[in-house]
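Missing here: one protein chain of the complex. Every other protein chain is in place.
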Amino acid sequence: MPGSSFGHAFRVTTFGESHGGAVGVVLDGARPGVPITTEDIQQQLDRRKPGQSDVGTPRKEPDKVNLLSGVFEGETTGTPMLMILYNADADPSAYDEIKMMFRPGHADYTYLKKYGRRDWRGSGRASGRETAGRVAAGAVARKILAQRGVQVLAYTIAAGGIRCQTFDAAVIEQNPMRACDLEAASAMTQYAAKLKEEQDSMGGIVECRITGVPAGLGEPVFDKLDAELAHGMLSIGSIKGIEFGAGFTAAEMTGSRHNDEMAQVGFLSNNSGGIIGGITTGEEIMFRVPVKPTSSIAKPQQTVDLNGSERMIRTEGRHDTCICPRIVPVVEAMACIVLEDHFKRHAALIA
Amino acid sequence: MPGSSFGHAFRVTTFGESHGGAVGVVLDGARPGVPITTEDIQQQLDRRKPGQSDVGTPRKEPDKVNLLSGVFEGETTGTPMLMILYNADADPSAYDEIKMMFRPGHADYTYLKKYGRRDWRGSGRASGRETAGRVAAGAVARKILAQRGVQVLAYTIAAGGIRCQTFDAAVIEQNPMRACDLEAASAMTQYAAKLKEEQDSMGGIVECRITGVPAGLGEPVFDKLDAELAHGMLSIGSIKGIEFGAGFTAAEMTGSRHNDEMAQVGFLSNNSGGIIGGITTGEEIMFRVPVKPTSSIAKPQQTVDLNGSERMIRTEGRHDTCICPRIVPVVEAMACIVLEDHFKRHAALIA
Amino acid sequence: MPGSSFGHAFRVTTFGESHGGAVGVVLDGARPGVPITTEDIQQQLDRRKPGQSDVGTPRKEPDKVNLLSGVFEGETTGTPMLMILYNADADPSAYDEIKMMFRPGHADYTYLKKYGRRDWRGSGRASGRETAGRVAAGAVARKILAQRGVQVLAYTIAAGGIRCQTFDAAVIEQNPMRACDLEAASAMTQYAAKLKEEQDSMGGIVECRITGVPAGLGEPVFDKLDAELAHGMLSIGSIKGIEFGAGFTAAEMTGSRHNDEMAQVGFLSNNSGGIIGGITTGEEIMFRVPVKPTSSIAKPQQTVDLNGSERMIRTEGRHDTCICPRIVPVVEAMACIVLEDHFKRHAALIA
Partner (left out) sequence: MPGSSFGHAFRVTTFGESHGGAVGVVLDGARPGVPITTEDIQQQLDRRKPGQSDVGTPRKEPDKVNLLSGVFEGETTGTPMLMILYNADADPSAYDEIKMMFRPGHADYTYLKKYGRRDWRGSGRASGRETAGRVAAGAVARKILAQRGVQVLAYTIAAGGIRCQTFDAAVIEQNPMRACDLEAASAMTQYAAKLKEEQDSMGGIVECRITGVPAGLGEPVFDKLDAELAHGMLSIGSIKGIEFGAGFTAAEMTGSRHNDEMAQVGFLSNNSGGIIGGITTGEEIMFRVPVKPTSSIAKPQQTVDLNGSERMIRTEGRHDTCICPRIVPVVEAMACIVLEDHFKRHAALIA
């Protein structure tokens, strides 16, 4: 009932605040016998960590993962895996102003309203740093999914109003935006640099494609695969929507246009995004999520303080101008967690 | 782990196929002492039932609910409520063709792949008729939410490429599209009539506004209120996306534009859709869902049969040209279920 | 969070009060493709129903089950199965006295305290009639377990202070006590007749043996198989304890005596009751549960009424002198449900 766990058969529980002792995850239910190393996990965490480019924050944190249980002689044992990242010491005085005011776009106000208090160092539990635990667990899921023949790939498809016109998987990890079109990436980066000077930020859209999933995954009627992916994606801070296949454009289509007709070779289109009736069709799963502009900007904004007085606030510090490239590995991780959970749930159903 | 339950503290379990013995729901966790009558539930079911207008199917079904447990002397007892709708006898021979072929856009193929068999009468478990159970449980949630001062309102905001230009709550139940703009509704209805002649169908967008929810609901980090609403909405057949507040347009906004600034009077904008960090802000909750065009169309389409041979199929029968108006009460019901669940989960947290 | 569901992968949700519209169960997660008939379920329900012998209540109720979903062409489809038993019309005036007083040993007082109200017709939700739903779902589990080679057998091992001295499986269904020793059964029946005259009742012990379960079932550390069986058994009204294998006598044993030594042929003893570390050993699973004497007795007892005044009460009506024989099929049903759930959970883990 409290909300820090996700998944049923492949279950993750994250813990930690940005400036507490540690962040991390307990992963319960990983198949025994999977070869896994700290490096497998670190590799994914490195894609999420700050300081990778000019688009992101220049902060540099080591973010080294420690794998403290559930692995023996290099393989998973089937018991809970603790993956933990210790927080570096921080200077809490850096947060004196935040302590007294609600930053627009941040969860400062809502956390206070919910819990009657809040850890005002950084963003506490609401910090993007929490997603490190998801990426760690997702790295394990990714390894298992690879054994199943499944590949999960996310990338920036649009940012700052600029949309990718081509798709080239090979360039995604080669540009700071993790965009699928180098030319668009270049325009995005330039626009980001301009916004940075203006002490502003920009949003974008991340797209995810999953291949190799057989037909039959998903648990109607409530735990349809698309419903669960939506749950997982919208649980990522700064993601405020999702659409599968034709998505919102389906609203403007006719049935004869939208229905994916079938032939001996398979489906003739994929407006359904690889999921019909909540169950995979065997086609590529495809969805897009909008990523809101980074809330932390140095441009002055109006807010109120704890006493209700109106104040101006500038969120100083080194922030990401666009969070898309760092959200990409988080989207992939959550997709991996949902999929691995559903492979297991389906196995249980037919067992 | 199987998927026919939803919610934690306010928990619904639906059952039934469109042409089996019955459809319905068991609702566990309703607060004891709530006055509830069969009429309260029937009233919502009547909004969902077929045969309400020319836009929908002309089929007329009584869809009478029976409330068989959990209520005593006119009030909820706090024990499980069984709400059941018996199915009228159907002529299974009407489905002889469906039995052998996969209807495009339908879950015929995916159900067969998942379960190794499927109930081919109507759409079996994948039928929209399953949502009757959700609407029944949602009617109970709605009554309790009214006691809490919460109002949930959904309506068609766009259909067939026509978008509402004004918002008038009073007209929603007065037009067959359940649109919020009478003029747009009229254009939608005309377009629907044309498509009907062409044996085709159309999609749309349903918007939902929820007022009266205090700040503080939602269970980060995975069960953020928007994540759970997304889960609930995408579990409804034919809904393939969701966006909160600014939603996908956030991708084109700057942070200074998107962040909801605060003043003594409250938030100065609502780009977050009433939820920040997964927790309600106290502002209106607002989201939109795309509704795909009805899959069942009489226009011939290509498909394959059970033997893999290519065939043409026409889904005869009386179908909804646009499902939006009948999805509206289902969207409201799922929103009510999610909200009531979160009121209870929050109460448990701080208890 | 509300308590009317049990199991994870094989999940039952019961509903209904003894004098409401119906009692029954929704079973979600049954493997698709299992041949099942109403008769399979009715056969188990008939073992639980009242009016089978002099030891039990002479009330005769048809208790006919209706299977309204989840089965198609004689086989499970993998979707939720609704099994429902309608209640015969009852004369609520028969409960006028109960309405105002708390029957000793009954849940009248605790239900009122919990829910702020209670359905005073019969025992409402606390009625033994609720277990009909469990027996129905257990009958489905039993069929699947038989496909797995598992047999579940429960019987009365002691009652009214009389203990069985021999074990003969063949006689269990041949005597009204469902005891495993005919001679003991005869003594129990005579004692029951005497107590009936005295308007009193008697308790007993039910033992359960499960064979054919392979080594490896159970989900440490919290969902050990013995912990889950304990949960299931103590959720049956009138069962207030459990012990596995040597059970309470282990308290008087030394380690060298209690440890089950191993040889090539297998374990040399079974003090563990077939479960070590919460996981099955492959040996017979064996446990015993104490069954309290029927609370409903005609002998006058002291109680208080709703106003707190002290009163004498006699629970009139036709009650079971000893509930053991009717608890036997309920114990078997719950054991089947727990086991089938764990077969599936194990399948998910290693999938």
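Should a chain be cited, it is by its letter among A, B and C, assigned in written order, with residues numbered from 1 in that chain.
Methods note: a contact is a pair of C-beta atoms (placed from the backbone, for glycine too) under 8 Å apart; a residue touches a chain by one contact, two chains touch by 3 or more.
Owing to the predicted nature of the structure, the values given are computational and were not obtained by experimental measurement.
Among the residues C:K64, C:K113 or C:R318, only C:K113 touches the chain that is left out of the figure. When the missing chain is restored to the complex, the residue among C:C208, C:I242 or C:I285 that touches it is C:I242.
The set of chain A residues touching the chain not shown comprises 1-5, 8-9, 11, 13-17, 20-24, 26, 28-29, 32-33, 66-72, 75, 77-82, 84, 114-119, 124-125, 344, 348. Although one chain is not drawn, its touching partners on chain C can still be listed: residues 1-6, 8-9, 14, 102, 104-107, 109-111, 113-114, 116, 125-126, 130, 158-161, 195, 200-205, 214-224, 226-228, 230-235, 237, 240-264, 268, 271-273, 275-282, 290-297, 299, 301-304, 308-310, 345-346, 348-350. Contacts to the hidden chain, counted on chain B, fall at residues 1, 8-9, 29, 31-32, 78-79, 220, 343-345, 347-351.
Simple rule for what comes next: only the chains that are shown with their structure count from here on.
Centre-to-centre spacing of chain A and chain B amounts to 27 Å, using the average Cα coordinate of each chain. Those residues of chain C in touch with two or more other chains are numbered 1, 8-9, 29, 32, 78-79, 344, 348.
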